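Note that one protein chain is taken out, while the other chains of the complex remain in position.
The block that comes next holds chain A.
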């Protein structure tokens, strides 16, 4: 339940399209749904968008317009749209009935307007209705958990929202419900507005971040391309230089080639050292520093009341230590592959050297209880 407010953005049709805000026109998705062939000149809005911003329209081979009874067999371009009262009609019927202005629905007689027709997304029209109702409710009932003093109040609020939604979906006490919604709207106008703004800010932030990532990627790709190009040029130049030198000098060909190669090598390695290198992790870190997150509390691994003798020894950086010589001289780190650190081994040895120094050896015969314990232990059952 608590995650519901986050879903609001999706329900309200404010799905953020990946790749930035290129879609700002009123009906951004018409061009991206070419599979639906419209016979009408009217552009119908609405419908439920999927996360990529497209409206997938439902249609089947058994479609039949309930008004004019024409079906897909007779009219392959048949497109059924849904009215505000959730009745289906084909585009030609809509054009015929509603072009001259508002008219009653041929099925339920409710007054309908042409622009209130929407494409059908779900096969089941009750789902279609539910999505629409929820989208409408979510637009106004957008309070968050932090708008409430305690969880109980928030849960009560969510329960009430769910009641209202259920009433609207199932047409129970519609006028009463509408009155309650209106009352809520009047009471909470300021908060609703604030939360809308917050949602928008969040969406904006997401969008900006995506945009930033995209730019970064492009930049890196361009950088890589440029480097490749440079390397190619370098090779070309080297080749030409070798030919020039072979022409002009009278030294051995092999030495001339080797010398030129070495020079180029030096140059290119110098350039590589200079080139600004920003790894991905660095970028991430710099971005994390920019964002205003709560600073991380340093992690304290263990807090107990045992003394590991830290006061009794001082670990030096280096020791003259023949047993660990091989590990320290191992340049490839093969012996340290498992995370072995000779400092850890040294520290363990030092700790072992000072542990228990202060314990006087036991002298007397143990008390009765100790001896009892010993006897008990000796009477261990032997395994069969």
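Criterion: a contact is a pair of C-beta atoms (placed from the backbone, for glycine too) under 8 Å apart; a residue touches a chain by one contact, two chains touch by 3 or more; residues count from 1.
Heads up, the rule we're going with is that contacts and distances are computed from a predicted model.
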item	value
Protein name, per the UniProt record, of whichever chain is missing from view ("Cyclin-like protein", "39S ribosomal protein L28, mitochondrial", "UDP-N-acetylglucosamine transferase subunit ALG14" or "Actin-related protein 2/3 complex subunit 5")	"Cyclin-like protein"
Per the touch definition above, residue among A:76, A:298 or A:323 touching the missing chain	A:323
Contact residue for the chain not shown (choose from A:62, A:171 or A:305)	A:305
Selected from A:60, A:248 or A:314 as touching the chain missing from the view	A:314
For chain A, the residues touching the chain missing from this view	305-316, 319-323, 343, 346-366, 370-371, 374-375, 377-378, 380, 382-384
